[in-house]
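Dropping the structure in here first, questions after.
The complex appears here without one of its protein chains, the remainder shown in place.
Here the chain labels run A, B, C, D and E in written order, and each chain numbers its own residues starting at 1.
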Amino acid sequence: MATVKLLSDEEAAPEARAVFDDIRASRGTDYVNNFWRALAHNPDELTDVWARIKRVMAPGALDPLTKELIYIAVSAAHGCGYCLHSHTASARNKGMTPEMHAELLSVIAMASRTNALATALQVETDDRFLA
Amino acid sequence: MATVKLLSDEEAAPEARAVFDDIRASRGTDYVNNFWRALAHNPDELTDVWARIKRVMAPGALDPLTKELIYIAVSAAHGCGYCLHSHTASARNKGMTPEMHAELLSVIAMASRTNALATALQVETDDRFLA
Amino acid sequence: MATVKLLSDEEAAPEARAVFDDIRASRGTDYVNNFWRALAHNPDELTDVWARIKRVMAPGALDPLTKELIYIAVSAAHGCGYCLHSHTASARNKGMTPEMHAELLSVIAMASRTNALATALQVETDDRFLA
Amino acid sequence: MATVKLLSDEEAAPEARAVFDDIRASRGTDYVNNFWRALAHNPDELTDVWARIKRVMAPGALDPLTKELIYIAVSAAHGCGYCLHSHTASARNKGMTPEMHAELLSVIAMASRTNALATALQVETDDRFLA
Amino acid sequence: MATVKLLSDEEAAPEARAVFDDIRASRGTDYVNNFWRALAHNPDELTDVWARIKRVMAPGALDPLTKELIYIAVSAAHGCGYCLHSHTASARNKGMTPEMHAELLSVIAMASRTNALATALQVETDDRFLA
Partner (left out) sequence: MATVKLLSDEEAAPEARAVFDDIRASRGTDYVNNFWRALAHNPDELTDVWARIKRVMAPGALDPLTKELIYIAVSAAHGCGYCLHSHTASARNKGMTPEMHAELLSVIAMASRTNALATALQVETDDRFLA
């Protein structure tokens, strides 16, 4: 259970309800997931996060699926269970195959391993990486 | 400075030197970076990490550049400075443009923000993400 | 479920039970929450944590509510669900309003975002911050 | 050294330079610190972070100094050295006394200790915290 | 629930089933725990993790119980609930007494506290530690 009540459409402030409506319209679904309903206690943050995430995750120099894979990687390193479930679902919706998922996890595992080794050893950065 | 001496070719055990040689051959360079020279005190780990990283980062369902972007994302979340410098350099070598770098950072920043919110609110995972 | 059994008053060692009694007296309640019952397997740590937390969270240069907000911020960054639930409850008991909670979360989200950016970019500290 | 060049006013794009100018005007100083100069490679993120941080850190239900203390707490838990230096300086500018700094650190240390214990023990959340 | 289906012996690929069989033989049990069944979607990673963990956790300069204590310490710092439950069970199987568990937790708590203080203060490393 969340530390706040999940707000229904009726309970949410008009500014928050407008975000719910835009989520529905943008995604072509009636469903608004729990994250947004919890965040609706803070309509300013809700509005800003939603506007920003639409912009950041849009196609650009990187395609939307690649962006979802990066999102999963960050969420795994931070241990955010909610984020892992929701963005793994998003990545599948955007075309992540089981093979891509498997390779994503192997890269995350590899980076976690060498991150730990480089940190534990406090390896100094090579001059050539600083050039 | 690292917590161990960086081993030169002469100081490294034969098993470690063989890895140094394979790094040079695989990358077409004479340079072996500090991470491997620090890890050479542990030839078993060195050999295993190098063999695994070659396999994991090879082209597959995901291309090598996408894998480097994921590596940077994990390293940022773990705060590994060495890893960020070395894999940002690798990503550039594999074709990461300034525009791609900028978008990568915006996705990392976005995920860090929503990870923090979902965690601080302890949002429960929607049933539909568990199906 | 915890990795250890939660100890009842009857099961706890006398040193641990004395802490349970002091928790009840200090808080004016009969309830001793799970954290203390799990920690009771280690009476030395239990006694020391309880003595220290009473001292650290007492009014001083910072008021107790501000200290709870800081506690929530640290717990969010560490991803400790138990701590987030218990200290969000404590903060409400000490006067945290929904508006304060909303702003707390926005600061946590902001810091998480710029922490990620400064780390991913490995920005060097300005001399003037070191003066 | 950062993974990107710190951009001077001359090197920055007009959109980024406008942010630099607003930083100077808002703070009443000629100095633009390194974080913003590194972020200037990504004018969209720079503009958005700056606009958001001005809004989030403004006086509200929480005062600006309390917000800086929360920022330091998050930055400590994430291990962001740059952020710790810059926000410790900001907190001092906004009135943090040595006594407040000492208590802030004691709360951060306390939370880190109990976060670790609750996590290592995997203590289940009490029903009453979920009510 | 995991983000992937836990694979039964019948559902797993032959390479993954061979790992399941080796887990059973090595441990003298019929039970294969959930981690391996989730990882079986990625037979290459499954095979490599299992081979490596057998080698790393074997008796050497450090005994297997000490290695489990270190594993728990890392898992606590990363907040991995699954890992804490499974490796606390393993440590008990290898002889961890309640007294050892209590002291392990006190060291983890101590380190988390001083890690937070040294980081928040950004203490510079003494020259003598670098010699």
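One rule holds for everything that comes next: contacts are C-beta pairs under 8 Å (C-beta built on N, C-alpha and C of every residue); 3 or more make two chains touch, one makes a residue touch a chain.
Since the model is a prediction, treat every value here as computed from it, not as a measurement.
Contacts of the undrawn chain with the visible chains, over the full complex, involve A, B, C, D, E. Counting over the whole complex, subunit E has residues 1-4, 6, 31, 33-35, 38-39, 45, 49, 52-53, 56-57, 60-62, 66-67, 69-71, 73-83, 85-86, 88-89, 97, 99-100, 102-104, 106-126, 128-130 touching the chain that is not drawn. One chain is missing from the display, and on subunit D it is touched by residues 79, 84-85, 88, 98, 101-102, 105-106, 109, 116. Contact residues of subunit A toward the unshown chain are 72, 76-77, 79, 81, 84-85, 105, 108-117, 119-122.
As a convention for this text, only the chains that are shown with their structure count from here on.
Matching residue numbers shows that A-E is the pair in B-C, A-B or A-E whose interface repeats C-E, with more than half of the contact pairs in common.
Rounded to whole angstrom, the centroid-to-centroid distance between subunit B and subunit D, based on C-alpha atoms, equals 26 Å. One finds 21 Å separating the Cα centroids of subunit A and subunit D.
Inter-chain centre distance (subunit D to subunit E, centres taken as mean C-alpha positions): 34 Å. With touch defined as above, residues shared between interfaces to two or more other chains in subunit A number as follows: 1, 3-4, 44-45, 49, 52, 74, 78-80, 85, 88, 102, 106, 109, 116, 130.
Interchain contacts join each chain to each other chain, per the touch definition above.
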